[in-house]
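With one protein chain held back, the other chains of the complex are shown just where they sit.
For clarity, chains are labelled A and B in written order, and residue numbers in each chain start from 1.
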Amino acid sequence: MSTATATANVFGTDVPQPKQHGKPGGIMRRLNFGTGLIGGIGLATVAGLVTNALTPSGASTATFAPAAPEYVYLAVLLGWVIGFMAGIGAFIGPIRWVLGRDLTHADAEYMAGKDLGWKRYFKFTTDHKVVGIQYLVMTMVILGFGGLLAMLIRTELGVTWAEVFSPAFYNSLIGTHGIAMIIGMIIVVMGPIANFIVPIMIGARDMAFPRLNALSFWLLFVAAICLISSLFMGGVQDGWSVYYPLGAQAPPGMLGYQMTIIVFAFSTGVASVNLMVTILTMRAKGMTWSRTPLLVFGVFASALMGLYAFPFYQYSQILALSDRIFNTSFFDPLEGGSVWLYENLFWLLGHPEVYVIIIPSAAVLMEIIPVFYRKPLFSFNFAVAGIVGVVALSGLVWAHHMYMTGWAPAVNYPFMLSTEMISIPVGFLVLVVIGTMWRGVVWTRLPVMAVYAVIFNKMIGGVTGIYLSDVPVDQYMHGSMFVVAHFHYMLMGAGLFGAMAGVAFYFPKMTGRMLDERTGSIGLWTAFIGFQITFGSMFVAGLQGQPRRVLQFDNLFNISNWISTIGAYTIGIGMLIFLGAIISSWMYGDKASSNPWGSKSLEWQTPTPVPLENFEVLPVVTERPYDYGVPDPYQKELDAVDGDLEKVGK
Amino acid sequence: MSTTDVRPTGQPDEPEAPTNRPPSMHRVKMWIRRPYARWIMVLTVLIGFLLMPLAWLLLAAMNQTGAPASEVMKDIEQTVFVFTMVSIPITAFVFAVLVYSLLGWKHVSGDTPPEDESPAIRGNTIGVVLWTVVSSVLAFFLVVWGLAELAQITANSYGTIPADEQPEDKQALIVNVTGQQWVWTFEYPQYDGLTTETLYLAKDRPVYFNVTSKDVIHNFWAVELGVKIDANPGAITQTGVTPNKTGTFNVRCAELCGMHHAYMETAIQVLEPKVFNSRAREMGGGKAT
Partner (left out) sequence: MKRAFVTLLAVVVGVAIVAGIAVFNSVRQAEPPTLSAEVSGTMDTPQGTLPHATLELAVYPNSSAKVPPPKTPSQFSANWLSGQPFYHPSTSLQVPANSAVTITFIQYDSGGQIYNPYFADVHGTMDGTMTVNGESVTGLKPTEVGHTFTVHQFPESTQPDFFLSVPLKMNKANAKTDKDGYPVNPQKIEVTFITGDPGTYVWNCEFPCGDMYQEFGGPMQTRGWMAGTFEVV
């Protein structure tokens, strides 16, 4: 790229360019993951040392705890966050804007990773496809970490005759497992698939705000490191929900958790805005809403719910941080605060959040089934109605998590009503899936076989949710293992298996190789069988009366827990096999053609690997996305006899 | 690509309603003649019957330690039973479709998709309407059942009655439950403030629990009595129940409260009223006031 031209040729048009400062990319040429680490670790160390020097030795906090670990750890966390983001170049964009140095086309191409090879995955790269792959790897790492913790948890629960780990460590195992899995599940479809596939699917060249896209990924990375660091400072000992005032008794690791959430909320907020604006404004010409694929609706809905809900969570952690460091008392009832304030703030996120997880997974199913049944999606409008219904009701049901708190018993009635009502739009989505299966000839490949697993799990999860939505029944079930089994059926059984279906489906487009179906299927079905054993048995334990978050319990629950643990190890093996299938196929798999599934959707009309600008010429959409199949044979027979049914053969 | 239909051709004076469509009942009868329709109905009923024992199995799991020991728990169990039965039709139908789609309709494996073999059904108004109506009716039934049940339980004992306004029920026993990391203590203000760490109750005597915590949030769960309420610091929450069975039951803590949360259990002893009174006296509780 010449540095002197004042125009650049962009798809055949000469576009006037601002002044090119230095080589394309400017200082971003030198900034990458390595400089990010240097910046993060460096600033963290400096901040830690300075804070340590400034804290009088032997000082205590207001709650008689040693002050140095608290303040130093907080300083280290802040230093890490700011230092890493500075080191990887997140602030370069705003700085250039302040200095009036706009990006030229050459700069933008550099930032999108043009001609950088593998290095672009380790930089602040704006190309949505690169961000999608970064998210894919990060998600697998986070889910793998959560899975490791799950195996430890189930080992403890399976060894019923002794304490394998100390109770405090067990509490931190379940807390960290919870938050790692929640973060992993939020991003498992919204990260890889929404980032990589959705812009191509709507016929755009990239997202509306490419730099925000890169920002959301690296903020996630920074947050994940904050969470890991908390393990070394005492862990997150109070469940992933960290009710206060219990959280106020936790060691400094709790600060790591709070920073994780604060940073992660920024990450998802930025990603949500990006996705929503992209979907609203950058759909291809001719892509009216009725020609927009369901995945786009699902991703939009999830982004919208995340956008309004995450600030509550972030805010609750900011207040908690303030309680801890500045000795405020938002959540300290003895000093005028309220425990219910925290619970409400938390569940105002906590409930929409499960729909943030499940809606994209359900939307992915709706992309998969028309392709593999070669039929249009059954009642496209009904599916959209289901998604809209879920979004509308998602913000009105949160206090069903608080039935038993004694907060406001009178509001249990309306919340019971809204919670039961939300099962109806979710049911719409199930109907659309089975309606598409209806009379369809199925092409039995891995992505669609996974759909059967998902629907099976979703029905069980949904029905058990109905029990819990009833207040008197919740009087027995709340806080028992029944609840744990229910949400694992929904989030893991329906959510994670749906995401696995999506990964199997989009694998050829994202990696250029076919996922080995035999190994993938073995992994998936092993995990599925293990899943039924683990959580089916867990329902029994909950019904028998086992509370949650306990490491030792009555002999009565022994058998259910032994069975659950064996099932859990089976899930572990199955998931490792699936992971092995992903890794081995990525490395050695058969090269994929550009449209191995024969899909009519836009993203499959690009070559594989997808070129930097996605499309040479932006497409114009003229038909609906799921136009497969032939006229109804039964209808044809009926017409052949002019509607006289007595003459119809069958 | 659209399915053939019999709309009027736009000529004036043509009847609006399609006249050469067969009458509705006939169409339903013809639809039922289709093999897949019959098979799926059969499968639905079959799977439904296979799922029905769950209703009893769920109750059996709940009753392993002496439940139900109160009317509230019996109500809860009845609700679980009814909800299971009500959920079975739709669940069985969905499972039937899943099964039949693999066994009944054709499937192909291999590298090429089965092009041009599936009917392009874009939607089916009857199906959608039927599903919406059925699921809404069932959901409303569950809501009405739940609301009625909640109102009944609340009127008797739960949640909204402040401690100083509790009914002048001379019968009722009042227990102040204090959760503390990690032991439950129970104070009987009517018995000279007698405090124990095992919960003693009298059979058929209504009891009101005033529950609080000295430190973090706990949850008072009298398992077989079907009673549960959070123990919050700085607040008193109420619930109540009437045990109708003697025996030994469990109190467990159902809200993570720190290191020994799993060990925050104690026993409930439901005694005959005379035995209860004499036990109270033995333990220094004086005469019932």
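Everything below uses one rule, namely that contacts are C-beta pairs under 8 Å (C-beta built on N, C-alpha and C of every residue); 3 or more make two chains touch, one makes a residue touch a chain.
Source: prediction; values computed, not measured.
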Sort by label and list the shown chains the missing chain touches.
A, B
Hidden-chain contact residue, picked from the options B:124, B:152, B:195 or B:277
B:195
Among B:128, B:175, B:262 or B:280, which residue is in contact with the omitted chain in the full complex?
B:262
Sort through B:135, B:178 or B:238 and give me the one touching the missing partner chain.
B:178
Contact partner of the left-out chain, one of A:350, A:409, A:572 or A:596
A:572
Which chain B residues touch the hidden chain?
65, 178, 180-183, 185, 195, 197-198, 214-216, 250, 252, 258-260, 262-267
Residues of chain A (touch criterion as defined above) contacting the omitted chain:
60-61, 63-66, 69, 144, 148, 151-152, 155, 163-169, 232-234, 237, 245-246, 248-252, 332, 334, 516, 519, 550, 552-556, 572-573, 576-577, 579-581, 583-585, 587-589
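Assume only the chains that are shown with their structure count from here on.
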Which of the residues in chain B come into contact with chain A in the complex?
1, 3-4, 6, 20-22, 26-27, 30, 33-36, 58, 61-62, 64-65, 72-73, 75-76, 79-80, 83, 87, 90-91, 94-95, 97-98, 101-102, 105-109, 112-124, 127-128, 131-132, 135-136, 139, 142-143, 145-147, 149-151, 153-154, 158-160, 211, 215-217, 219, 221, 223-224, 226-230, 232-235, 237-238, 250, 252-263
Touching residues on chain A, where the partner in the complex is chain B:
167-168, 171, 237-239, 243, 245-246, 249, 333-334, 338-340, 371-376, 378-382, 404-406, 409-410, 412-413, 416-417, 420-421, 423-424, 427-428, 430-431, 434-435, 437-445, 452, 455-456, 459, 463, 466-467, 469-473, 475-476, 478-480, 540, 543-545, 547-554, 556, 597-598, 627-636, 639, 642-645, 648, 650
